[in-house]
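To start, I am sharing the structure in question, which I have written as structure tokens.
A single protein chain has been omitted; all remaining protein chains appear in their positions.
And now, chain A:
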């Protein structure tokens, strides 16, 4: 809608093109105010992290964007359209994996495509590709109960990737992964953000992880939840993956975020 205006308007820099806009969203669960008047822009093709203490409403916000929950007030706008229900432009990676326990890995990964009516041979070919992408080749015919927590989480990730949605909503996708694999996945995620022109919305508890993978970090504070700060790490992004964790800007941002969150730590 106003994108052409923005493009022609005389402004200092290129206007950030938002893939998802959260506008004055509030959400009450009965008397509990989970979100209050929260507004946030998610730039297209970038990864935005939602960082905040437990129970501050990160999952709630993600589910509202997904169309799984209705906001009590405010709206979500994607490409000029207000979100009212789930749509093929968004894919969700669930905090608790949400795998079908009676289905093999390949059927689980292809399940999104199955629901969209993609023919079996076609969707299994696509699923196989993403199973390989997340490093699960050889487990196509295993069942979820035969996999470790980290492997299950990767099945959920592959399922979300295989529907080729423009916006990926990831709710703590690495929480069940051990430290070595976690670092590996963070690198893979950076790769993914660079190669696929998709918008990633990423919930995490880890400050280091948020700073490492994000183009933009939104810090949420609880009761009632609002965006307290938006940080855009930019300096170290092009210095090579190996050097990020030693970069002074990286360390400064981690410290800065810790300083603003420490008062909420128990």
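The definition used in the following text is that a contact is a pair of C-beta atoms (placed from the backbone, for glycine too) under 8 Å apart; a residue touches a chain by one contact, two chains touch by 3 or more; residues count from 1.
Simple rule for what comes next: contacts and distances are computed from a predicted model.
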item: Choices "Cytochrome P450", "NitT/TauT family transport system permease protein", "glutamate synthase (NADPH)" or "Twin-arginine translocation pathway signal" - which one is the UniProt name of the chain not shown; value: "NitT/TauT family transport system permease protein"
item: Of A:45, A:87 or A:150, the one touching the omitted chain in the full complex; value: A:87
item: Touch criterion as defined above, residue of A:73, A:115, A:132 or A:230 at the omitted chain; value: A:115
item: Hidden-chain contact residue, picked from the options A:29, A:102 or A:258; value: A:102
item: Contact footprint on chain A, counting only the chain that is left out; value: 63, 66-68, 86-88, 90-92, 94-96, 98, 100-102, 111-112, 114-116, 143-145, 159, 163
